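Every protein chain but one is kept in place in this view of the complex.
Moving on, here comes chain A:
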Amino acid sequence: MSDTALPRPAFRAATDEAPLLRIALIGIAVAGLAVLVFAPLAVVFAEALKQGWSASIQSLGNRDARSAIQLTLLITAIAVPANAAFGIASAWFITKFDFRGKAFLITLIDLPFSVSPVVAGLCIVLLFGANSAIGGWLVANGWPIVFAIPGIVLATIFVTFPFVARELIPVMIEQGRAEEEAAVTLGASGWRTFRTVTLPNIRWALLYGTLLCTARAMGEFGAVAVVSGKIRGQTATMPITIEMLYNEYLSVAAFSMAALLTALALVTLLLKTILELRHADQLAATRRH
């Protein structure tokens, strides 16, 4: 059958799809996202509030829940600045200097994205666990890494490793080196050049990368599950607590904590969308994650 034989309404531009096809495509997109994304989102809040607001809020008030929330905030407060510092340093190193092996270095920075979080956790256990040489020495000196907070921090930094660097590198390549070179030539110190010349150019991209990093850091499960040891009140983060509550059939408590994390995720999404609308020109050109 020849496609051109189909009658075409006179008012439709040649670069538009037929109205019916267009409506069908929009319909599939809306229905698909409704089932795949909006339904799970709604279920989290519906299950959390199944026995009313007070039951839900009460479940978040007990000691273990509070300790989980504090632990997750602590881990995030350490891991995110560490990754922001790494992101800035590596982007500066990669974009301001010419050296051999640059492409390989970028590949290595991206590596954590192609490693399963569980394998990441396993690697950390093998390096720092009490059975290993390094881990055994650290434990003997009172510095346990695995089944303790440092291990959770390391696992979180591993899985969020590329976020800030990946966002900054394309932006800094695009902006070039001329402005920094001018500042240095005029006698500015390295630190001053970074603060007054580079930082204003990359601040939105930095904030964007940090946001993505924060969302992932608060919610990381697989890698943390392996290294945390899941000690209630000590090494159980919010996602780990959700798993423990869910497995104990404490559905309202599990979903209440899930709803809290979901609310934080929604705030992140909102901030991210605002950044994309306001400062699209100063973010990495491709929105690749």
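One rule holds in what follows: a residue touches a chain if its C-beta (ideal position, glycine included) is under 8 Å from a C-beta of that chain, and two chains touch if they have at least 3 such contacts; residues count from 1.
One rule holds in what follows: contacts and distances are computed from a predicted model.
**Q** Can you tell which of "TatD DNase family protein", "Glutamyl-tRNA(Gln) amidotransferase subunit A", "Outer membrane lipoprotein-sorting protein" or "Sulfate transport system permease protein CysT" UniProt lists for the chain that's not drawn?
**A** The chain we cannot see is, by its UniProt record, "Sulfate transport system permease protein CysT".
**Q** One chain isn't shown here. Among A:A77, A:L126 or A:L199, which residue touches it?
**A** A:L126
**Q** List every residue of chain A that touches the chain not included in the displayed model.
**A** Residues in contact with the chain left out: 3-4, 6, 14-18, 22, 25-26, 28-30, 32-33, 35-41, 43-44, 47, 82, 85-86, 89-90, 92-94, 96-100, 105, 108-109, 111-120, 122-127, 129, 131-132, 154, 157-158, 161, 177, 180-181, 184-185, 189-190, 193-194, 212, 215-216, 218-222, 225-226, 238-240, 242-243, 246, 254-255, 258, 261-262, 265-266, 268-270, 272-273, 285-289.
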